[in-house]
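Questions regarding the structure given below will be posed in turn.
Shown here: the complex without one of its protein chains, the others still in place.
Right, chain A next:
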Amino acid sequence: MSASQARKKILLLFAHPSQQRSEVNLPMFELAKSLDFVTYVDLYREYPRHHININREQQRLVEHDIVIFQFPFYWYSTPSLLKEWQDLVLEYNFAYGPDGTALHGKTFICALSAGGAEQAYRADGYNHFTVRELLQPLEQTARLTGMRYLPPFAIFSSRSTQCQRQQHLAHWRKLLEALSFELINHDKVAELTTINDALPALPNLASMAV
């Protein structure tokens, strides 16, 4: 792979209303900031009063190939501002409807942190559903807007183990690189519960990028 190959541009929409308490999301966001193919947006910083600039957000979507929602899992969904963003930005005839083709062909993925253990997000766990199942509204939103949906990138027990976080950050970098280099085989990962499982198999990208 040559460094000259055009990388896909990533739009990272980060929504965390309580960043002073963040242990894994903020490091992830900081890491993403250091990558030049990622456009990073701290939604709660830009819209502290929830007044979203629809034009600006739509423009950003148009300019990127990959859209990532990064957020802590709040009541099996996104924090409220990110939901607000969906309500306002994904307009009729922009994201859907007869003229709503702006997002067609883009890739969509969620990167989330869940406080509960992975075992809890199973049919026999106390949450009864996998994270992928719980994210079905977003999966369907991606479908309806013509985006390719990838399984979520998730960390579980996110407020408990320190060592897991370091590994998670390494995987996060790998994921961003792989998305940008288009190294992920969409068909192969399509049925996974989380995309995390596919990451170790990927080649070491940081060294390839040099």
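The definition used in the following text is that a residue touches a chain if its C-beta (ideal position, glycine included) is under 8 Å from a C-beta of that chain, and two chains touch if they have at least 3 such contacts; residues count from 1.
Going forward, contacts and distances are computed from a predicted model.
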item: The complex's invisible chain, by UniProt name, from "YdbS-like PH domain-containing protein", "Potassium transporter", "MinD superfamily P-loop ATPase" or "Multiple sugar transport system permease protein"; value: "Potassium transporter"
item: Candidate in contact with the missing chain, chosen from A:Glu30, A:Glu46, A:Glu63 or A:Asp87; value: A:Asp87
item: From A:Leu31, A:Ile54 or A:Leu192, residue that would touch the chain that is not displayed; value: A:Ile54
item: Touch residues of chain A, complete complex, unshown partner; value: 49, 51-52, 54-55, 87-88, 91-93, 96-98
